[in-house]
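Data first, discussion second: the structure below is written as structure tokens.
The complex is shown incomplete by one protein chain, all other protein chains being positioned as in the whole.
So, chain A:
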Amino acid sequence: MMASSYNAKDEDGHITMSGPGGGTLRSKKPENTAFKQQRLPAWQPILTAGTVLPAFFIIGLIFIPIGIGLYVTSNNIKEFEIDYTGVDMSSPCFNCSQNFSWNSTKPCTCTIPFYLDQPYESNVFMYYGLSNFYQNHRRYVKSRDDSQLNGDMESLTKPSKECEPYASHENKPIAPCGAIANSMFNDTLELFYNDPNGTKIQIPLTTTGIAWWTDKHVKFRNPGGNNPNLTAVFQGTTKPVNWRKPVYELDADPENNGFINEDFIVWMRTAALPTFRKLYRIIQKKNNMVPTLPRGNYTLEVVYNYPVRSFEGRKRMILSTISWMGGKNPFLGIAYITVGSVCFFLGVVLLIIHHKYGNRNNSADISN
């Protein structure tokens, strides 16, 4: 591509020598090259009904199976969604949502029971979903400092202006700065399986593998290189205003702490739409004999830290299995089936029209 543009420019330069302006070479006979005489050998494709019709059939024949496959796959994905915002009086989290205060030191917890009517066989992915949360607002999207998150020491102490008004607090630079980091989702979700025999078994949730590999390993770096003492590294900075604990206390695991905490990284990837879900935890399949989540009663325990009612938002917890095409989304399957069928149908209609028309055309020719 680049080469082609250079090519054109070379041509250009060449032109100006012998072109209209150049009087010196005027008497020169134009070169008889295919390019200059506009006689370059050319492929002149002609799209006719004859070539298009098979294409329609082929598209139809390919798309319909793909569509069916997609649809079936999507349908086989098991998904469970529960809204725990606590808008209704009856909701277990109603109290927490009503009495929310940024300053409360005692966390408010609520417990939501739910029932899975099917066993979840493979790995189960646990998402939290937010509604009416504009992570894609321009002021919000740009309110971050990627070089700070990349471990740049200078940006750590001097956050970018883009982070305003979350750049510094009480004359100390905020790390991580910006509105995105400041509003990081900090509800804690825990899942318990209510064994039929009455015991409550906590389901182990994996906290890693939820962020893009490249984000975790390249884009997000803790400052100070491999210095394991993050507390020292973040010395002189302050935690984001709305956070309950500083960034170096996000996780006990040093590989998942500070800026490379995966919950943090996931949050920092701003969502495309105001209703979105983000991967929260993964429930690994233990062995082939037992389903990851058997059918039965479960409880979701929420440490309710994240207020959404002020902007009429909703919070959800989603459990979903995953296929090769990702999460459950019937759209693709339906779209493929529709397009495939339309193509096929059009192909048939056109074939009939074309056939009829072709005959008429021939007879017209003969009559002429």
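List of remarks:
As a working rule, contacts are C-beta pairs under 8 Å (C-beta built on N, C-alpha and C of every residue); 3 or more make two chains touch, one makes a residue touch a chain; residues count from 1.
Note that in this section contacts and distances are computed from a predicted model.
Between the names "Mitochondrial import inner membrane translocase subunit", "Phospholipid-transporting ATPase", "U6 snRNA-associated Sm-like protein LSm1" or "Septin-type G domain-containing protein", the one given in UniProt for the chain missing from this structure view is "Phospholipid-transporting ATPase".
Considering the full assembly, A:273 is the residue among A:61, A:153, A:232 or A:273 that touches the omitted chain.
Which of A:95, A:299, A:323 or A:341 touches the hidden chain is settled by the complete complex: it is A:323. For the chain left out of this panel, the touching residue among A:158, A:285 or A:354 is A:354. Only one of A:112, A:156, A:177 or A:211 touches the absent chain when the whole complex is considered: A:211.
For chain A, the list of residues touching the undisplayed chain reads 1-5, 8, 11-12, 15, 18-21, 26-27, 29-32, 36-38, 40-49, 52-53, 55-56, 59, 63, 66, 70, 123, 125, 127, 133-147, 150, 160, 162, 164-166, 179, 182-183, 209-212, 214-215, 218-219, 242, 266, 269-274, 276-279, 282, 307, 310-312, 320, 322-329, 331-332, 335-336, 339, 343, 346, 350, 354, 357, 361, 364-365, 368.
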